[in-house]
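Can you read through this structure? Questions will come right after.
Selected chains from the complex are presented in situ; the others are not included.
Labels run A and B following the written order; every chain starts at residue 1.
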Amino acid sequence: MAIITLLTDFGIADSYVAEIKAVLLAGAPQANLVDISHQIPPGDVQAGQYLLNRSWKRFPDGTIHLAVVDPGVGSERRAIAAQSGGHRFVAPDNGLLSFLPKNARFVALAIPAKASPTFHGRDVFAPAAASLATGASLESLGKTINDPYHAPLPTPSSDGAAVVGEVIYVDRFGTLVSNIPPELVEPGVRIRVAGTEVGPLRRTFGDAARGALVAFTGPGGTVWGLRSGRENSRGAACCAPTL
Amino acid sequence: MAIITLLTDFGIADSYVAEIKAVLLAGAPQANLVDISHQIPPGDVQAGQYLLNRSWKRFPDGTIHLAVVDPGVGSERRAIAAQSGGHRFVAPDNGLLSFLPKNARFVALAIPAKASPTFHGRDVFAPAAASLATGASLESLGKTINDPYHAPLPTPSSDGAAVVGEVIYVDRFGTLVSNIPPELVEPGVRIRVAGTEVGPLRRTFGDAARGALVAFTGPGGTVWGLRSGRENSRGAACCAPTL
């Protein structure tokens, strides 16, 4: 029973996601569908890339990932499928899969003549994912390409005295997710967020005075910041406005 | 493994949907549950009808659709089940299934004495859907009726010079979904939305100047309008306020 994950910016109020799932289950009745998120901000390829990159490796080998954040749907951008190790992906060729390692394989998907120009998620990507789930090989889905659009997330720089990163994601709790790996943060070093002193790197957001901004190594593997408070430490939107 | 889809106005914050799913899985452990939407505006039978009508035929034969947008729960309104081709439905008799073809069959469901008067989704519709999923026939669930409440979505009219439709749904992206089939829109004809000229029918929302309002044939099969923009073409709420 192949797992197919779904990540889109379609939201959950409309029927778009359900129409994709209907096509997946019509083509691959045994597939196990798992939502990653449908709340990517509309057209925000970078946010989609961040969340998919966090998630995909935790699923077992054999998983297929359908990712559709696709502001250019119906334009000349290609539709692609990719394989890396035991994981396969279908997505628009707009940088959404830029986290894949260099040895990943890519093919360009054919666009069926009857596909709606505004809903490739249902008419292009879902049929391709269903084919993969029922035994099709990556190469059977289209012609190999070697130039997928590459737009990786920004990486931190150094000005000699300091490592300078940026906030690449803000989560439901108002947590500011930076792109700084903790191994670049030496013990005792001072951390600043938009000019505000945060103090040294802590173990968790509970390790700070209530209401204080705290930096810690987040479960995504980089340095995160959050306004703390022991009883209800993760007030939504607590931090975003002031930083 | 029968698919059971769920469409409600219960939202996803409370436990209502989970209580329905618990009853479905207690009665039909092999059922494959697929959410269509739980974000129908409270009591908006027309929005529910629109989304269910878009989705149901894409699911494979044998699928059961549980639909509960039910402002009259606990009143005299009947609870019904229906069958059309290989698809079956359970829903309140308030017009939610008005899209079904004339040859669909309908039965009135019995209301168990212990059913909560305010939660037929859990106590009436879920047990009926579970019965269907485990082999019960439609007719075993209740007495045949021939007069289901019929309240179809509005259809466009013509004033001779023009086809006049209406917006029947607004999606997450602010897309205005009209009820005008594209075959009524002759090539080159002018399209207006609430007095604003939109220009001719386009292929997709990318085919317009950035920020311009564009009409295109949406993936639901009717004429849709959206404010365009190549990079982030579907800004939430971009259009609704001004049209």
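Please note the rule applied: a residue touches a chain if its C-beta (ideal position, glycine included) is under 8 Å from a C-beta of that chain, and two chains touch if they have at least 3 such contacts.
Everything quoted here is computed from the prediction, not taken from an experiment.
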Number of identical chains forming the whole complex, with 2 shown
3
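One rule holds in what follows: only the chains that are shown with their structure count from here on.
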Averaged over CA atoms, how far is the centre of chain A from the centre of chain B? Could you give it in whole Å?
30
Okay, in this complex, where on chain A does chain B touch?
9-16, 18-19, 21-23, 25-26, 29, 33, 42-44, 71-75, 116-119, 122-123
Tell me, which parts of chain B touch chain A in their complex?
1, 3, 5, 12, 32, 34-40, 51-52, 54-55, 58-60, 171-173, 203-207, 216-219, 224, 230-236
